[in-house]
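A selection of the complex's chains, in situ.
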């Protein structure tokens, strides 16, 4: 088990009389991810509405802010008790056996044009043994062929564009890996969260995008960019792609400051709580319906 | 109320030993669309699994077919008792008031890149009075600026491409209209079905794509291409775009024949059953949660 403590601070200037925000910044509750404690502070007197998206389970907060400064600060401590599997035992589920909930993660989405990548995915990965190893081969291909570089991609960049430009950030790696999996009929989805353990040379802690792939009826964790050990991934939201998991969707005139994010791992040998490290096992935090 | 009778015949040659199919061809059950009778025939001895997608309510049928001919024939009679509204009374729902179920229909999707069309949508429609009239203005713009032409677009064509090429079929009209609505924060979704009453010069009856837009808490019907009276639209499936509502998704080596589709309207003055016609009212078949 790992225990991770993180905080997110979002700051805005609301320029209109009011502006509506939908936030998705709270740690997800899953079969394996438990919230030990959490705390939310908003500097305006507002009346946020909390709801959980059906399907994804994403925890949403909607609020209307007044003109002026809006600061939202969330912090949480979560325990993640991963389901650990031997990679060689994980199989791809035949389409005839897939649970209905999985289908939307087979379809192309805004930033994952799997419908355009079938030929490429078949050529590169079609001959590989189905299973965890093939998905890992896709992840390695993406990691090796895409250059980590900010400023090349933007909010509208999609997997097909990344395949051409061959550069981007974690979001772009995730979209490309997802699109390639779907092109092979392997359900894959986008996860947004915070990560512990990435190379600090890549810049200050930020939101992170990673991938969940359905194998043997469970969603397994992959860091498409290969920079973070999957043990260090906290889930906030999941969806078809980044379009479904924005940490903030804003309606109205607002200027935004860069998010401030911090994360720590807590070790406690007595309780069996370890530091996140790279490991050879496959890790999952949810079964197919979660 | 209208009563529509239709049949769909799909024929395939399965080239592999087996192939998996997911069909979405059964008429939807909604608050206003009732199935009077329906009948399904499959020429192979197979054991189809039926399930209803949560969220959309789409009625799915999964089956595994053997090598050889596969013919699926579905026919149904449906009654549609539209909720009729005065256009001038329908309002756009403020984001702060939108039900959680509506949000996914605000996000960009594979074929509706609303994230790229904000500027265009604001310029063309931003100054119009919000409400049904504005949505109708979007529909008219799409109808007038896009040329109905088959063979220009294909299965991967998206709204942004249609906005450039300015030609396409019903699916392309629908995608562009949806993308423009979402760019203005109006929830809009794709509906697949069969239509009665289109100009027969446009070719034989086929599957039809149209649009549902949320106004005043209900989903209102629009035929983006303007060829079919909304009263003549039968709903089969709804989703974010065509990627979610394919009438057949096929896994395996299969060659397909063109679908054979027929539709009739049944009039019965005694029961108040009328023929579908163009009318000035706004028509809805489902509230926001359906």
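The chains carry the letters A and B, assigned in the order they are written, with residues numbered from 1 in each.
By definition in this document, a residue touches a chain if its C-beta (ideal position, glycine included) is under 8 Å from a C-beta of that chain, and two chains touch if they have at least 3 such contacts.
The structure presented is a predicted model; accordingly, all values stated were derived computationally and were not measured.
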Full count of same-sequence chains in the assembly - 2 placed in this view: 4
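As a working rule, only the chains that are shown with their structure count from here on.
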Subunit A contact footprint on subunit B (complex, rising order): 20, 22, 51, 53-55, 60, 62, 64, 94-96, 100-101, 103-104, 107-110, 112-113, 115-116, 155-156, 185, 243-244, 251
